[in-house]
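Each remark here refers to the structure printed beneath this line.
A single protein chain has been omitted; all remaining protein chains appear in their positions.
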Amino acid sequence: MAGMDLTTRLGAIELRHPIMNASGTFDVLEADAVLQPDLLAGFPFSAYVPKTVTLKPREGNVPPRLYETAAGLLNSIGLANKGIEAFMEEDLPRLAALKAPLIVSVAGERTADYGVCAGMLADRSEVAAVELNVSCPNVELDGRALGCDPDRTRRATEEARQATSKFLIVKLTPNVTDIVALARAAVDGGADCVSAINTVHGMALDPWTLRPVLGHGSGGLSGPAIKPVALRAVYLVSRGLDVPVIGMGGVTTAQDVLEFMAAGATAVAMGTASFRDPLLAGRLVGGLETLMKERGISSAAGLTGRSHG
Amino acid sequence: MAGMDLTTRLGAIELRHPIMNASGTFDVLEADAVLQPDLLAGFPFSAYVPKTVTLKPREGNVPPRLYETAAGLLNSIGLANKGIEAFMEEDLPRLAALKAPLIVSVAGERTADYGVCAGMLADRSEVAAVELNVSCPNVELDGRALGCDPDRTRRATEEARQATSKFLIVKLTPNVTDIVALARAAVDGGADCVSAINTVHGMALDPWTLRPVLGHGSGGLSGPAIKPVALRAVYLVSRGLDVPVIGMGGVTTAQDVLEFMAAGATAVAMGTASFRDPLLAGRLVGGLETLMKERGISSAAGLTGRSHG
Amino acid sequence: MAARPAQPRPAGDGKEDAVKGREAPGPAALHDCRVVESRPVGAYRLISFVCREIAAAARPGQFVMVRESGPALDPLLPRPMGIHDIGSDLISILIEPVGKGSGRLAASKVGDRLAVLGPLGRGFDLQKKGQAVIVGGGIGVSPLKLLARALAERGRSMRLILGFKSRDQAASAGLFRDFDGEVFTEDGSVGSRGLVSEPLPGCLLPPPEGEPAPEVFACGPGPMLSAVARISSECGVPGVRTQVSVATHMACGVGSCQGCVVAAAGGYVKACTEGPVFDAEELKW
Partner (left out) sequence: MAARPAQPRPAGDGKEDAVKGREAPGPAALHDCRVVESRPVGAYRLISFVCREIAAAARPGQFVMVRESGPALDPLLPRPMGIHDIGSDLISILIEPVGKGSGRLAASKVGDRLAVLGPLGRGFDLQKKGQAVIVGGGIGVSPLKLLARALAERGRSMRLILGFKSRDQAASAGLFRDFDGEVFTEDGSVGSRGLVSEPLPGCLLPPPEGEPAPEVFACGPGPMLSAVARISSECGVPGVRTQVSVATHMACGVGSCQGCVVAAAGGYVKACTEGPVFDAEELKW
């Protein structure tokens, strides 16, 4: 659209539009085989975040791993991944073909893992940024996520910060009393950016047996059901801090993208909605332009934080 | 149904079935006028919880106070109420006609208010139990809810405990890192029971102006969207503590009642679903019986906690 | 200002008044209703469904809370819709699809089932005798048909002024062909160009000696209602009464949630049980 500027920036990383994918919800290497042989080239998202990788391979949780709830999805994938080494060997070279910056999401079972993983990626030119997923069950905390504790979050961020000069994002969990405090801890630890939100703790019972339906017991809630929670988190965090925020949680329509940006996001990630339509993102870009135009907003930068007033 | 025992107990209070209403979502005095002149007598809920009252009257928040989200409802009513004195003078005598135990919900802008309110109700025979709504904005905490702080929650409960010997319920907010710790604080303070959950913090933007749509800015999310969050809270709290739990959050169908009971609830409250159908509760009782029968469960007591295994 | 207690109003306060000439309303209840008509009326959609109880009880200005029957939970809650017209066992509503809930309802097909709670709210008070000036704007014209019919039955002289943004909205003026209405559009595509508030001052003239003052009935968007309220309060004719039907977000429709409040002189009032029709002078504009 003439005169529209949808570009947005995460530090030095320029995105051609604000819509990226959320980690764990779009596997471009699989999709390239299933959906479109040319997906790596004509990629709809403005940045690509692969599924979180950990130091060691993880087979993930016992199935069932999914359960649909009202306008939401519970999952307990359990960070199934091939481990950072195999990822760097097998996937990174293929992902280099992507026409979009690559943001690698890492998680640690120990605080120190964050530094190790960030360090391993530090001089890989394919990698534009590193995202720390601090919602991973932490063995030093009896399986609780270190992302619930400001102190641990700051330390994990510091480890990563010392290991890499790449753009560093910390992904916040909403399962805390004060998400702004967590965001502040991340920034204190050296984060360049925060993303919010990861899934909301939830649970479902099998309608018949009345036992927890997920093999793992409980899981993380995503999708439109959590959008109001996510929007509030983005609003509060972006008002409380000076770093850019990547907003996510239930983004399904162009209107949702608009609202997350207005709430304070510099870029927006789409997760569960990709399961309704794996190639949705491309269409939302046009929709976003239209909505902005109707409201007399001519740039993504002018949209970010518009609700703060 | 022959051989079915749906009765359940909160301490010495016997409920003829497990389905009560959630505070703030069913005004029996209004409904009596609008819906059925005999509602006070043929009341569908097994216990009645009026809207929370506070020491002073509150006019509530600036409208708009409601916004529907995907399978959920955001509200920012702001505890609009006539104050406990007017409530005791005008409403309590009329509520005495109810054929169901009355659970009066109170909230305080100051910790000490909980004791004052509980004390005012202490010798009113119409009142079977007192519920402490600790999600009220607290002036001593810059408007944050004391229910987010274990220490404050314990102290508010202690104040109420000292002021009344009635059955004492503390209603937990889900907007915390560790809801079991809050529940424990309530029990340490003398609570006989906890109810969970109050609404989840959330926010919505006006689709057109992109400013917060609720007059108050943000609000509380209720309805089916939050059911997985509520179910998990009930599951964790009922496993972690020895007091009965009143479960709520998205209860809409008989199947939901079944699941909350199986998750560990002794009774279940219905809120937002009453807005889909104000007389739903009556029909759910029959539905619950059928579901229990199909699963070979013959009593409410046998259902409670069935998921714990 | 203190919260106004939510009490059913005492008898003889206008609610009963409005009942005059109609049988007393049955209590509101949730009905499972079959759609028997669904047709476009310009930008709006007219949906009719079978409901003997509501048809028997409803009065002009009352509304229903409507949702699709069935277990799907998005949209979650019913939407308030003014009662447009009543047949012997039919209710018609006129829907402007503005969002998810109204869009879904507008897509109802013949044979679909709707869950309908009603009749709800306090309708228009039809007691007075002066000339009725009925002013509708946009989808706000919907409940005015039942009102016009009731006033006509009572032999009240009437002026009906309907205003719209554009031609596709103005198509709904065709639903008022039994009455002698004037149509205004903002773009001038149908009837006169302009806002409904423009002809209003000319309608509010002092009545002939001994006759009662004119009375305004209005339903439409907020800015229109406040213009109407201002014009009638400033018209200088003593005794002019203005009844307005307001639209707010509603969750329950029965006075339970306190979500639908509007600001009145004495504090907030509930649009669902104390309205949706208010005396303009009761409200803060």
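Each chain gets a letter, A, B and C, in the order it is written, and its residues are counted from 1.
Basically, a residue touches a chain if its C-beta (ideal position, glycine included) is under 8 Å from a C-beta of that chain, and two chains touch if they have at least 3 such contacts.
These numbers were taken from a predicted model, which means no experiment stands behind them.
J.: Relative to the complete complex, which of the depicted chains are touched by the chain excluded from display?
T.: A, B, C
J.: Just name the one of A:L6, A:M20, A:V49 or A:L73 that touches the chain not displayed here.
T.: A:L73
J.: For the chain not shown, which residue from A:T153, A:T252, A:T266 or A:S307 touches it across the whole complex?
T.: The single option touching the absent chain is A:T252.
J.: Which listed residue (A:T8, A:S46 or A:N81) would be found touching the missing chain in the intact complex?
T.: Of these options, the touching residue for the absent chain is A:N81.
J.: Across the whole complex, list the residues on subunit B that are touched by the chain not included here.
T.: 70-71, 224
J.: Tell me, which residues in subunit C touch the chain that this view leaves out?
T.: Touching the missing chain: residues 71-75, 100, 103-104.
J.: For subunit A, which residues touch the unseen chain?
T.: 24-27, 29-37, 51, 57-60, 63-68, 70-73, 75, 77, 80-82, 86, 90, 207, 223-224, 252-253, 272, 274-279
As a working rule, only the chains that are shown with their structure count from here on.
J.: Could you tell me which chains make contact with subunit A and subunit B both?
T.: Touches both subunit A and subunit B: C.
J.: Suppose chain centres are the mean of their C-alpha atoms. Which chain sits farthest from subunit C?
T.: It is A whose centre lies farthest from that of subunit C.
J.: Taking each chain's centre as the average of its Cα atoms, which is closest to the average over all protein Cα atoms shown?
T.: That would be B.
J.: How far is the middle of subunit B from the middle of subunit C, if each middle is the mean of its Cα atoms, in Å?
T.: 35
J.: Please tell me the distance, in whole Å, between the geometric centres of subunit A and subunit C computed from their C-alpha atoms.
T.: Computed value for the inter-centroid distance: 47 Å.
J.: Can you pull out the residues of subunit B that are in contact with at least two other chains?
T.: 70-72, 207, 223-224
J.: Could you list the positions in subunit C whose residues touch two or more of the other chains?
T.: Answer for subunit C, listing residues that touch two or more other chains: 73-74.
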